[in-house]
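One protein chain is absent from this view; the other protein chains keep their places.
Chain IDs A, B and C follow the sequence of writing; residue 1 opens each chain.
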Amino acid sequence: MAAVTVGILGATAYTGLELAKILARHPEAAIVFVSSRSYAGQKFSDQFGEVSGICDTELITPEEAVRKKVDCVFSCLPHAVSAELCLPFIEKGIRVIDLSADFRIKDPAVYKKWYGIDHPKPYLLEKAVFGLPEHYREQIKGAQIVANPGCYPTSILLPLLPLLKSSAIPINTIIADSKSGVSGAGRALKLSSHFVEAHENFSAYALGRVHRHIAEIDQELSLAAGESVEITFSPHLAPLNRGILSTIYFLTEASAGECYSVVKDYYNSEPFVRVRIADNLPAVRYVAYTNYCDIAFTGGGDGRPVIAVSAVDNLVKGASGQAVQNMNIMFGLNETAGLV
Amino acid sequence: MAAVTVGILGATAYTGLELAKILARHPEAAIVFVSSRSYAGQKFSDQFGEVSGICDTELITPEEAVRKKVDCVFSCLPHAVSAELCLPFIEKGIRVIDLSADFRIKDPAVYKKWYGIDHPKPYLLEKAVFGLPEHYREQIKGAQIVANPGCYPTSILLPLLPLLKSSAIPINTIIADSKSGVSGAGRALKLSSHFVEAHENFSAYALGRVHRHIAEIDQELSLAAGESVEITFSPHLAPLNRGILSTIYFLTEASAGECYSVVKDYYNSEPFVRVRIADNLPAVRYVAYTNYCDIAFTGGGDGRPVIAVSAVDNLVKGASGQAVQNMNIMFGLNETAGLV
Amino acid sequence: MAAVTVGILGATAYTGLELAKILARHPEAAIVFVSSRSYAGQKFSDQFGEVSGICDTELITPEEAVRKKVDCVFSCLPHAVSAELCLPFIEKGIRVIDLSADFRIKDPAVYKKWYGIDHPKPYLLEKAVFGLPEHYREQIKGAQIVANPGCYPTSILLPLLPLLKSSAIPINTIIADSKSGVSGAGRALKLSSHFVEAHENFSAYALGRVHRHIAEIDQELSLAAGESVEITFSPHLAPLNRGILSTIYFLTEASAGECYSVVKDYYNSEPFVRVRIADNLPAVRYVAYTNYCDIAFTGGGDGRPVIAVSAVDNLVKGASGQAVQNMNIMFGLNETAGLV
Partner (left out) sequence: MAAVTVGILGATAYTGLELAKILARHPEAAIVFVSSRSYAGQKFSDQFGEVSGICDTELITPEEAVRKKVDCVFSCLPHAVSAELCLPFIEKGIRVIDLSADFRIKDPAVYKKWYGIDHPKPYLLEKAVFGLPEHYREQIKGAQIVANPGCYPTSILLPLLPLLKSSAIPINTIIADSKSGVSGAGRALKLSSHFVEAHENFSAYALGRVHRHIAEIDQELSLAAGESVEITFSPHLAPLNRGILSTIYFLTEASAGECYSVVKDYYNSEPFVRVRIADNLPAVRYVAYTNYCDIAFTGGGDGRPVIAVSAVDNLVKGASGQAVQNMNIMFGLNETAGLV
């Protein structure tokens, strides 16, 4: 069978490296190019020992990449740059899975509010599908542009969307207290990602209504609820390489058990969502290096908040694994191919 | 000047080791005995290399300890055992600082509800003072029994008590999302404290209204508020040796800035509480190996919760440092002696 | 094609869990049973969240396991116990891959010297093949019993054996300074594996001629050299979950470059050994979660020792991955199946 030919823009980001590793062992994908402006001309595996023997090709510039013939392009570039460099591929009709925020926000004004710049290609926003397969599978099948969700949003939306979509369980006053490993902050050199600053440390940042991921979280919660929802979101930096645990509080008339039932039913045939009982709470360790999102519900009673706990590997279900899941859907492959 | 002579029961717990290190360098304390049933007869520093040259004395049994003459006994024993083994000292009129939960709860019925056993010596509860110096300093001065607060409670009560005591700022629906290092679970061997289980992991446990520390948190919040307060409390295990960060959400008419002002004023002359501005959030790294509690306020607005962030070293301000602070107060020493 | 049916004894060890995960996604293996005396009767994935959805079968006793029909049994049991519980399978003609030390040592007297007990089944030792595929591939093909090498030995033997086999490069005075992650010490509860003891710590143990792995290291080095070789071996505990880095010193007339050439040539067509240039030293990060062993040579000159550096993931190439590589060889499958 002819493999899906793919290219990776920004291959030297942590998400790019993870993509390369997943795609290299994917039975029906063939990596045609890996691109990086800073490392162009060097052999991928000379710079990144983990892909030695796995993806030994030479890194090329984005300009050279455009001349390559591929079925699908993944972009691991930062926002704004990503839309710009994806454009030539989009114009050639190539399908694009963008891991940046550039195609996630439907409203250019909201994009500008949170990202501080005018959207480089606002007319493309309506073509893009939010790449959360459990909620947009049908649209993803035919999409040319898939906006791969952020890592925090994936961990927060998966437990909440089925509740908000269910008329039976109105919920409000949502607080998401999320804890992320350091790879979520990328490979860029900054003091907060320095080993000595992050190790044996635990810190909060961008609390309340500050973090950019709020834009897509609010958008998707509101779409599901059919009314405006605004989350309180508290990201934290935990001394892990990878993984996010989100502890999510919300007020509802329903019990934790009723929430469990709704969500368990909703994801019943999903290959990558595991809804667990309250005695068996999710933990980062169970999902690390996998494409699973684990979810459980507890708390509640006497007017106290119900508590959802979810866990994902930020580089897999929170980024590159979900991107490959989207590719599988877009190209009619087995949805779990390369991911189990 | 004559030093305060002290003994440590349960010296081989992490809190016991930390106490031994603090007291050994304390300018006005002299360690008379260190006790441990399991290690009795062995040299403390042969078993615990970190006290070599610092506290080389031989560990003795609790029974031998009772025959020693000291001014003050610290107990690092588990609950129930602690009250039992402290009793002979109490009966001799020796002042006791108990790091277990045995003397923290005023109401024996509440003790039984949370700890599952009848309090071994309920008549002593009224003699005990809750050893949070910033709120009970005067009572601590004359107390024979000081119940040293739990580590989580210290991190949650210090930011909230001034607000609850202030009539100007009614607050409700309190949620404390706390993250603790593994030393908080003690040296006992259990799978959840195994390196491979905890490292590169992040997990929630005992969510909602389950953890025993709720008993003392509710008690102290209610006393401050003058009415019953029940917290939602979510402890988490973080891959650190030491440190707690608590992210605390509550609903209030006040702004984060007003909360800051009330709390900043309240602790203005306190040597071990640092109230920080919202741009400079607390982090475990800043308080590790110190007796400080750092606090800041942010969030709020449009009916959203105000967010308090606090950080302590669970073994210092959350346990052994606070115990020494209490000793300093009880014996009329400089409150910061041995702690800076 | 009919899959190879397999069973795992001691499935709840770290090596057992790793095996279950590898075999569950192996395209040509089918797990028939997972066995554990302590957890028998419980669902594997209820106790171990990481295999939820991957291997949900119920754990059975070793006695029940014997009644199952399988092509191949993997044992992740401790030494002595392992030989005993493998025996019924061996007697039925079933092929066994033993991850314990029980079949690694050819000489029962050497086994007794290092393991302190008489070998339970000495007559089986001659049937067993040392399961280092790069050096015993032909024998492994037909073996009924494969003794999977230890993790430290794998990291030490792979760089040295080609040199000792090469008449051109006599080497002597070998010192292996090895650093291992904590999973190498197993899931058993012991103080040295407690998170707080191992984290932010680095320690040496069993230095010189003390560690049991010396038995198989000396045996294999001596066989390759054609004369008795005795290594100086220094294991260290590093605060990692997984991975071993060995820094190996030896005296030789040859240069590091000559060693590189010999070893590079030797492993030229091996799928799981990557010989790197000295400018690109191996690191644990490059091999973690893979079946690779990375090797490089540097140092030497003016009579100074040549230095070999090697890295493996102790749970993959150092244990369960190598075990599956052996299974692939034994059953005529593609040697890399399930491992890339």
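In the analysis below, a residue touches a chain if its C-beta (ideal position, glycine included) is under 8 Å from a C-beta of that chain, and two chains touch if they have at least 3 such contacts.
All of these numbers come straight from a predicted model, not from anything done at the bench.
Using the touch definition from the top, which of C:53, C:239 or C:257 touches the missing chain?
That would be C:239, which touches the missing chain.
Of the residues C:108, C:257 or C:299, I need the one that contacts the missing chain.
Of all options in C:108, C:257 or C:299, contact with the hidden chain holds for C:299.
Please identify which residue in C:81, C:175 or C:223 touches the non-displayed chain.
Within the whole complex, the residue contacting the unshown chain is C:175.
Touching the absent chain: which residues on chain C qualify?
Output for chain C: 173, 175, 177, 179, 181, 197, 200-205, 207-209, 230, 232, 234, 236, 238-243, 245, 247, 249, 281-285, 288, 298-302, 304-305, 307, 309.
Where does chain B touch the missing chain, residue by residue?
Interface with the chain not displayed, on the chain B side: 25, 46, 49-50, 52-54, 200, 271, 274, 276, 280, 282-283, 285-286, 289-290, 292, 294, 340.
If the hidden chain were put back, which residues of chain A would touch it?
Interface with the chain not displayed, on the chain A side: 14, 181-183, 187, 189-191, 193-200, 239-241.
Assume only the chains that are shown with their structure count from here on.
Which chain's centre, taken as the mean of its Cα atoms, is farthest from the centre of chain C?
Looking at centroid distances, B is the chain farthest away.
Taking the mean of the CA coordinates per chain, how far is chain A from chain C in Å?
36
Distance from the CA centroid of chain A to that of chain B, rounded to the nearest Å?
About 39 Å, centre to centre.
Could you give the separation in Å between the centres of chain B and chain C, each centre being the mean of its C-alpha atoms?
Taking the average C-alpha coordinate of chain B and of chain C, the gap between them is 45 Å.
Two or more other chains in contact with one residue: find those residues in chain B.
In chain B, the residues touching two or more other chains are 181, 197, 200, 239-241.
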